[in-house]
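The structure follows.
Here the complex is missing one protein chain, while the rest keep their positions.
Going by the order they are written in, the chains are A, B and C; count residues from 1 in each one.
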Amino acid sequence: MSSPTRGPRFVRRITQRFAGPEVEGGDVWDAIQLARHQDRPYPLDYIGMLMPDFEEIHGDRLHGDDAAIVAGIGRYHDRPVAVIGHQKGRDAKDRAYRNFGMPGPEGYRKGMRLMELAAKMRLPFIALIDTPGAFPGADAEERGQGGAIARSMLTMLRLPAPTVAVVIGEGSSGGALALGVADRVVMLENSTYSVISPEGGAAILWRDAGKAKLAAQAFKPTAANCYRWGVADAVVPEPHGGAHTNPEEAARQLDVYLTRTLRELDALSVADRRRIRRDRFRRIGAQRELPPDSSALMAQSAESPSGGAA
Amino acid sequence: MSSPTRGPRFVRRITQRFAGPEVEGGDVWDAIQLARHQDRPYPLDYIGMLMPDFEEIHGDRLHGDDAAIVAGIGRYHDRPVAVIGHQKGRDAKDRAYRNFGMPGPEGYRKGMRLMELAAKMRLPFIALIDTPGAFPGADAEERGQGGAIARSMLTMLRLPAPTVAVVIGEGSSGGALALGVADRVVMLENSTYSVISPEGGAAILWRDAGKAKLAAQAFKPTAANCYRWGVADAVVPEPHGGAHTNPEEAARQLDVYLTRTLRELDALSVADRRRIRRDRFRRIGAQRELPPDSSALMAQSAESPSGGAA
Amino acid sequence: MARRPISISIDRLRGRAPAQKPAKLPGDERSCPRCETHFSAQEFARNVGVCAACGHHFPLGARARLDHMADGGRWTPIGEELRAIDPLQFVDLQPYPERIRSAEAKGNTEALVCGELAISGQTCVAAIMDFGFLGGSMGSVVGERFARAADRAVELGCPLITVTSSGGARMQEGVLALMQMAKSIVSLDELNDAGLPFIVVLAHPTTGGVWASFASLGDITYAEPGALIAFSGPRVIEQTTREKLPSDFGLAERQLEHGHVDSVVDRRELPARLGSLLRILHQPPRPVPSLAGQLAANGSEGAARIARALPQLSRRLRDRVLGEGPQRGGQ
Partner (left out) sequence: MARRPISISIDRLRGRAPAQKPAKLPGDERSCPRCETHFSAQEFARNVGVCAACGHHFPLGARARLDHMADGGRWTPIGEELRAIDPLQFVDLQPYPERIRSAEAKGNTEALVCGELAISGQTCVAAIMDFGFLGGSMGSVVGERFARAADRAVELGCPLITVTSSGGARMQEGVLALMQMAKSIVSLDELNDAGLPFIVVLAHPTTGGVWASFASLGDITYAEPGALIAFSGPRVIEQTTREKLPSDFGLAERQLEHGHVDSVVDRRELPARLGSLLRILHQPPRPVPSLAGQLAANGSEGAARIARALPQLSRRLRDRVLGEGPQRGGQ
């Protein structure tokens, strides 16, 4: 059993359950620290705890193998499932090997190989999201980083079997969403999901990566908020103090959620799953719609934030 | 009109019509010279003559663009069709630019992009085959030359709309077949289709590339023979002396064949086309089958060369 | 058969150097950042923002692009009624509603303007980004307008064309902006099901979440000369990897070499090129085969007999059951 080293216990429980008020100010920053805690379970930890048999695949059949993405077939409750995740490293050497969980196009294309197998065998597809973003490198760009992310989303959207995306740590930017176009998108209680990492956002908005705390407060990327905005369909509870304090319990909670959700999704037809999946993302967003006869710019009515609980 | 420079007239008519006896000995070598004649029309020549409007696509969205493969959408008899071909160069500079018609994996992957569009829009797919083989290079190998050829075949096999492959010059090795898994495979009268180029075969069998003539005589890769073996479904006549003596007439003959064949194939359902296409290649080969009770190695009966006219 | 040569070489497809910010000049005069030629606002408009002297491509507004592309400059807006709100109560150096207001004051209603139009007589739907509106950033309105444009293309059975110019997802809408990437992908999947072409024109700059979603999934992809096309911008890459990037990093011409673009097209030639492409792709709507005929073709006469007895089977059901939706292209 590859259970991670335990870190120091976190005494403060910083995230409210999803019925409660949203986390504000400094607490958001604490949430981000918790989502990034170096002892937090990573995909291979959850896989080790939930899937006694797992066969990892390697390589994109084009250029290389990207260790920032792990992908494979696992035996889960006596059936094969396809599993993928962003894999950060825990110690310095492993972190470098995993490129800090920042995939290049090879990683997403390895993922598409797995999707192809999942499509052929009609395997449920489970994605575990935990990345500061896709790797920003000239080589990655020239091998089509943008297209790899886009095509990963499109391929995932078309899968015939149930798909579930779980944000287990930090889900930042298109590099996270590349694995997130699923029937159900859920977040662990202390995970975050954001358009960009706080540092990246601060560098753009304040032109100072040091203003990351401010950016975090502006983005408010907590699980509770994402649930409210309709970005997450559910929040999976973590053990008191965070998933790293008791990985087995975190895995057990995830197991409960996945089992129930796969059962629900299994009952649907391929066509229904596809329609539901499309509708889910088709609805996401917050905008207002002017009444047909309004004189353009000045109208303020018909506010229709279409986010919210799904 | 991009008609090629006319070469010296070929006075000897070397290829018998497909009802006649097969070409033997030195004549096979002459056939090979004719199939490779530097003034012979190339895909862009046929496209220019048959499709007044043509939009070429470039790039594999992964690594680069391969000029040894041309691919695009053309307007053919008032409908869009997808066209692809191996493109050799005519002068020294163009030949280098086109890499002598020897594609790397980028070329086949550009082709798969075209197949994807053809699949989505249900466009007929026309492949014009003319290559000494896929490029043998270390880089090409490391970017997956073998897998690119294999996947090109599989993708082509799955296309929903009619597919036609035409060997217009020399069709050698897997580099040719990569574009040849079609509903109908036809050869121009003076084209050749072979497991390997004569030089390549000689280097392997006689360990002397200079024995190319001997190899050609052994492979007998003429259109007439390929028709007899069931590898070609039809032989398209060329103008007297070869296609290069009158490219317009060669294009006209090809046009007649393509028009008739697409009409036939259009009448079938997607499922039927797929079944017919699979059956066509499933049947190719020549072997014998021992009777069930024969004592293994010695039996000689039940000879069943399954090639022949389809 | 007079027409442009078809044997396009990479060399001939090459474009020009990257754009820099135009210098401010007194009055309505502009100066080209590359060749320093001065020209008037009229000249600028006449050349659709391309320097007549050196071919440098200036940024161009979405409406000007639509006017230029559409036959007779006529197009019918789609989704204009959609406006941004501030779901996060977002404040960075300035509150988000203030940013929206000052962007709107410049004349556009959002960073994506969509319309129904004809190009060389071919009906199509266009979704054009405007870098002048908050850096062409993709927020909820951009996502919803794009989706409605795609819906309209499916209704009409015509191609969808997009011209992209964007800094990426709109920070001020947080994770909701990120989700618009996925939303745009859903629209492309609808186009796929309907068998309709998606044509992308990459203008300067196309970066971040726009490049990493619909912009990189064109069936045919053009780029304007000198356009920067990247997921991560050069500055971010240099800061992260400490590598020095080549001066043409991410530019359209280099992206062409790396296989990510089909052709670099001068903006002045774009309407003609698109017209020609649409003409080639045009497919008359196909007669939907009857269920009976299909089943018979599939080799099951018994079922075909049954199906012939079912005239009440709606076309929509038939399509779904047979897994063969209506195939349409062109207008």
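The rule is simple: contacts are C-beta pairs under 8 Å (C-beta built on N, C-alpha and C of every residue); 3 or more make two chains touch, one makes a residue touch a chain.
Because the structure is a prediction, the values reported are computed rather than measured.
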| item | value |
| --- | --- |
| Which of B:Leu34, B:Val181, B:Ala212 or B:Val235 contacts the chain that the document leaves out | B:Val181 |
| From A:Ile57, A:Ala209 or A:Ala234, residue that would touch the chain that is not displayed | A:Ile57 |
| Chain not shown: contacting residue from B:Ala96, B:Leu154 or B:Ala267 | B:Leu154 |
| Residue ranges of chain A at the interface with the undisplayed chain | 1-2, 44, 47-48, 52-65, 67, 73-75, 79-80, 97, 106, 110, 117, 120-122, 268-272 |
| Hidden partner chain, residues of chain B it touches | 134, 136-138, 140-147, 149-151, 153-154, 157-158, 173-174, 177-178, 180-181, 193-196, 200-201, 203-206, 214-215, 218-221, 226, 229, 231, 271, 278, 281-282, 284-292, 294, 296-297, 303, 305, 307 |
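Everything that follows uses one rule, which is that only the chains that are shown with their structure count from here on.
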| item | value |
| --- | --- |
| Assembly fragments, chain C aside and the remaining chains unmoved | one piece |
| Centre-to-centre distance between chain C and chain A (centres being mean Cα positions), rounded to whole Å | 28 |
| Inter-centroid spacing, chain C versus chain B (mean Cα positions, whole Å) | 36 |
| Overlap residues in chain C, where contacts from two or more other chains coincide | 216, 258-260 |
| Junction residues of chain A, two or more chains touched | 143-144, 147 |
